[in-house]
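The complex appears here minus one protein chain, its other protein chains still in place.
Lettered A and B in written order, each chain numbered from 1.
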Amino acid sequence: MSDTPAIELRKINKSFGPVHANKDIDLVVKKGSIHGIIGENGAGKSTLMSILYGFYAADDGDILINGEKVTISDSKAAIGMGIGMVHQHFMLVDNFSVLENVVLGAEDSALLAGGLSRARTTLKHLEDEYELRVDPDALIQDLPVGLQQRVEILKALYRSAEVLILDEPTGVLTPAEADHLFKILEVLKNEGKTVLLITHKLREIMKVTDTVSVMRRGEMVATRETAKTSMEELAELMVGRSVLLRVDKDPATPEAPVMEVENLTVTDSRGVQVVKDVSFTVRAGEIVGIAGVSGNGQSELLETLCGIRRATSGTLKINGETIDLGTSRLDAADMRAKSMGHVPEDRHRMGLINSFYEYENSILGYHRDPAYSKGVLMDLGAIKKNAVAEIEKYDIRPPNPMLKTANFSGGNQQKIVLAREIERDPEVLLVGQPTRGVDIGAIEFIHRRLVEMRDAGKGVLLVSVELDEIRALSDRVLVMFDGKIVGERGANAEEGELGLLMAGVEDNQTAAAGGAQ
Amino acid sequence: MFEVLILTLDSTVRLSTPLLLACLAGLYSERSGVVDIGLEGKMLGAAFGAGAVAYITANAWLGLMAGIAVSVALGLLHGFASITNRGNQIVSGVAINFLAAGLTALLGQTWFQQGGRTPSLPDGGRFKDVVWPFAEQIREVPFIGPLYGELISGHNLLVYSAFLAVPLTWWVLFRSRFGLRLRAVGESPAAVDTAGISVTWLRYRAVIACGILCGFAGAYLSIAQGSGFGVNMTAGKGFIALAALIFAKWRPASAMFACLLFGFLDAVSIRMQGQEIPGIGEIPVQFFQALPYILTVILLAGFIGKAIPPKAAGIPYLKERS
Partner (left out) sequence: MNSGQLPRWADYGLIPFLNLAAAFLVSGLVVVLIGENPLEAVKILVWGSLGYGEGIGFTLFYATNFIFTGLAVAVAFHAGLFNIGGEGQAYIGGLGVAFACLALDQYVPWYVTLPFAILGSAMMGAAWALIPGWLQATRGSHVVITTIMFNFIASSLMVYLLNNILKKPGSMQSETRTFEEGGRLPFLNDIFPSFGFGYAPVNLSLFVALGACVLVWLLIWRTKLGFEIRSFGANATAAVYAGISPVKTIVVTMLISGGLAGMMAINEIMGSQHRLLIDFVTGYGFVGIAVALMGRAHPVGIVLAAVLFGMLYQGGAELSFEMPSITRDMIIVIQGLVILFAGALEHMFRPTIVRLFTPSRALKAKEA
């Protein structure tokens, strides 16, 4: 193996308006290695990789490939230099076959027939070489995500990629699928390819990489040999100080149940059961955490409970009232009326309207509350007064209700949502990913608020993919896997134990084996 | 009775031709993700360009070229607004319809002083009907004679090219690299972009293809079917073509059948004017005129199949900030 690095970046800078997404980034990636890049959401990892793939142009800095200085003006140039990328959101045409997707952009000639038949032979080859089996004539929309990702890898290999960038590849995968992906990466490495793995999950870095670089707030803060570092060190590098998510709280004193879910089953628009016969109880004065790898039905569970999504069957008891979720047509407004607050998983898509003023968002969902209207008109005075009060209480900055919501930082936006939902004093609060994309200071604030909710005798249902968050806050932990609740643990559950449950190991050995084919 | 049928079918072919050309034009554009409600305007502009140049040069071919040039220019304007500037495609289409309606009448009046019309075309300025070999000779043969002589023979070149454009479009769409990319960019421009293909250039080629076919459609109206341009001579045909495109679910062969159906309705409405149908009475001609639109709405409502447009249609492509 020669010593010339496969990729070398020197002093890369990139800004989006006022946001300095990449600051003086240096990076050296050895040929034939798996190199991890880790950092929190928004640390600038994806931007950096997009520059490498020609999706964005760097403001300044040099890129060297195999020791030669290059300009990557677009994706075509990147592909030409042997760089392939598997994007976080797959870049596939859903109603095309696998073959057509692989061939797109590498068709050989103006006529399709030749390119398609060559691709068929090459795919067969690649399948054997890298154990990447997938039916070339299947339509993408009929394939599970794991296989779709495989198609993305095949696309890159078909274009003779020597360097493969994977951007948060396991976010959508089951643990078994993720394991299989890592095996594929090993095979690729053994075949002499270079792999760049971008993730925010420490476990993955430790598991598969040879070298790891850490990014924080747009800067490259360290590069380590994986074998000579630890999760603790990396975590500290990622956040800039030693953080052990620990929330000071007294033991819970749970009382009567405020929410009881029985035999809830939810089928999505494709007809797939995403929540399967789930039952649990949330009592007043406790935080119940739902742990699980993203995509195991937690989002759908939350959406169903808050009235956005229809259930196939199941009942919900809230404050003594029993609702048949399979037949009721209750929407989010009805659920709010039953004293259920909801901090949604995705504040941009769902929790806020970015083009609205802060004070407008501070009543979104509660705009029909008589407190905010005067006859048929809305009472802007009362609405703004409420907004100012919430801004003060939650230390939302800048403290200006007349500002468009888009102009607040992630943490402050989340506080707007939290303030709105908590201050209506609901008996039950549903919370999804409360600290995603939120800075450390705000995280502590948000966690404290949730514990205060609990101590005030309310029931909190917390869904988070961050295991640390679940462990720090929950009084009881339920683990979801493949749409089912596969286990329940107490407040001091072991991380490893939860991890096994999240991987579906205890309950369902066959699922893991089945996904690994 | 057979005679009437043949004659009705014959005029169906003539009336369907401009619809079919415009419909296929829209197919290229919309398959690439650029919604085009400016088919009407492009057709009108082309009809004027063709009529004016064919009159001045007494050359139908130059007329056709001029029609195509005008239509492509309007198409490029649509592209500039909706691809380069990522403007609203519907708004841009509306603007083009206005521009074409106003400019053709205005310039027509300025240049020819006949109230916006172009003067009657001289010999050579029109595409003449092509009589196929033996059409006259076998005219008297029952069944086959009229079928061959009326229905198949005796149309102008643009009619034949419209129907030839159907298999050609199918072939381009499903058998060529351009077609693969065109279909891809209408479904997932990001996939096309990351595959190293320029979304912009691909979509521009689609609107140019659209312009060329609209040019044919417009030229057909003014220098093949008609003899000169008349103010607002498209009279909503661009919108019927749009309806046909939806009706055909953006597929070439279906587009032909949809246009034939709508052309047939038009032909029937002309033939039925003032005639009673036994047991039903006179059906108002307006009913036939409205029928294509009613059928399209019913189709759009999903009561007879479901018309699902290309996924990215109408959405300007913007590289996402991660």
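The rule is simple: a contact is a pair of C-beta atoms (placed from the backbone, for glycine too) under 8 Å apart; a residue touches a chain by one contact, two chains touch by 3 or more.
As the structure is a prediction and not an experimental result, all values here were calculated from the model.
Peer 1: Give the labels of the shown chains that the missing chain contacts, considering the complete complex.
Peer 2: Looking at the entire complex, the absent chain's contacts are A, B.
Peer 1: Among B:124, B:145, B:226 or B:309, which residue is in contact with the omitted chain in the full complex?
Peer 2: Considering all chains, including the one not shown, the answer is B:309.
Peer 1: Which of B:8, B:109, B:200 or B:254 sits in contact with the chain that's absent?
Peer 2: Going through B:8, B:109, B:200 or B:254 one by one, B:109 is the residue touching the chain not shown.
Peer 1: If I consider the whole complex, including the chain that's not displayed, which of B:11, B:57, B:88 or B:114 touches that chain?
Peer 2: Of these options, the touching residue for the absent chain is B:88.
Peer 1: What does the interface between subunit A and the hidden chain look like in terms of residue numbers?
Peer 2: Counting only subunit A, the missing chain is touched by 17, 306-308, 331-336, 342, 344, 349-356, 360, 364-365, 367-368, 373, 376-378, 380, 404, 406-407.
Peer 1: On subunit B, what residues meet the omitted chain?
Peer 2: Residue positions of subunit B that touch the missing chain: 37, 77, 80-82, 85-92, 94-103, 105-107, 109-110, 116, 236, 239, 242-243, 246, 284, 286-287, 289-290, 293-294, 296-297, 300-302, 309, 318.
Criterion: only the chains that are shown with their structure count from here on.
Peer 1: State the interface residues of subunit A toward subunit B in the complex, per the touch definition above.
Peer 2: Those in contact with subunit B are residues 16, 46-47, 50, 53, 55-56, 74-80, 85, 87-89, 91-96, 100-101, 103-107, 109-113, 115, 155.
Peer 1: Using the touch definition up top, name the residues of subunit B that touch subunit A in the complex.
Peer 2: My answer: residues 174-181, 183-184, 187-188, 190-198, 311, 319, 321-322.
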